[in-house]
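The other protein chains are all here in position, but one chain of the complex has been omitted.
Moving on, here comes chain A:
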Amino acid sequence: MAESSLHQAAKTAGAKSYLQIVDVVKKFGDNTVVDHINLSIAKNDIFALLGSSGCGKSTLLRMLAGMETPTSGKIILDGEDITALAPYERPINMMFQSYALFPHMTVAQNIAFGLKQDRLSRSDIAERVERMLELVQMKKYAHRKPYQLSGGQQQRVALARSLAKRPKLLLLDEPLGALDKKLRQQTQLELVNMIEQVGVTCIMVTHDQEEAMTMAGRIGIMSEGQLLQVATPGEIYEHPNCRFTAEFIGETNLFGGHVVEDEPDHVCIHSTELPRPVRVGHGITGTMGMPVWLSLRPERVGVSRRQPVASGNWAAGTVGDIAYLGGFSIFHVRLDSGKVVKASVPATHWREEAAPTWNEPVFVSWTDNDAVVLTQ
């Protein structure tokens, strides 16, 4: 009984971590680009590494592809240690940011290239190329050369080429970075659909948070070579675990302060930038008096002319700037302490009365569950 449950546990753990990155470090000279990264990814997961340029995310991806060798650490894919394998020996394929299509080959030849390396029979290759062309809806263009295709079409060929060998792991390096903005949004879900249709484990690298949040099931936030937080898009947005993540994903208001009341179900934070302590409806692992940061998303902040009746979680101020964005407006409210709080208020909020205007005194308020305490 105990043994079988143990066996079960091992099996689920195995299924859960199809790809394991174990304590991987990469140094270029004295410069540590990837700093002790541990990560495990489940089968058929779409995972996004998100970070600004130079955070080490591309280097990590290149180490997975085998283009770079880790200074230390291990990479295990489907139970096999692939750390020392050459790129051409790995069951991993990558879609490059520039697409890297072979300019002297047709679309069909591009897709067949990887299959030819595996010495598949001619008919097998033809069949698989056909299926890939169908998947990316490029059948009509099989005999075109890459330069005769638009950016979006090139991207689809690149995807087909990297999926043709049925890799155990698909790597996407800024998959939509080379497309213009309108096309990008449209392609994001299309790409996810194709990847899910094939059923392949996928790691993508991007600096575009919208792209990561739209496409990925889980996101890892990277900064200065370290993985700061790994979670679903929702968790990362609602419960960032550190200042960097809170600021990097979406907009937020940050207040510096320290803990003045520490209970298991709530804490109170005193900040010099706010008139009264803020009550937060979740416990933290910390001590009384420890310095913390308070993150408050703009859409969580209410703006009103009437003074809130609650005893806390509000502040008085005057409207500084207003950014009218149609469906909602962002009010920049200057508090008495001088701190500017951004509040994003939907247009439907102003049905009863006119929206406040410049230099009008207003109150900003939020509930116990709106602010998040950041201890790092």
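Following the convention adopted for this analysis, a residue touches a chain if its C-beta (ideal position, glycine included) is under 8 Å from a C-beta of that chain, and two chains touch if they have at least 3 such contacts; residues count from 1.
Just so we're on the same page, contacts and distances are computed from a predicted model.
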Protein that the absent chain corresponds to, by UniProt name, given "Cation:proton antiporter subunit C", "Putrescine transport system permease protein", "peptidoglycan glycosyltransferase" or "CidA/LrgA family protein": "Putrescine transport system permease protein"
Touching the absent chain when the full complex is considered, from A:Asn38, A:Thr69 or A:Gln148: A:Gln148
Touching residue (missing chain; options A:Pro103, A:Pro264 or A:Gly327): A:Pro103
Option touching the unshown chain, where A:Ser17, A:Thr59 or A:Asn93 are the choices: A:Asn93
Sole contact to the chain not displayed, among A:Val25, A:Ala42 or A:Ala65: A:Ala65
Residues of chain A (touch criterion as defined above) contacting the omitted chain: 65-67, 86-88, 92-94, 96-98, 100-104, 113-114, 117-118, 144, 147-148, 161-162, 165
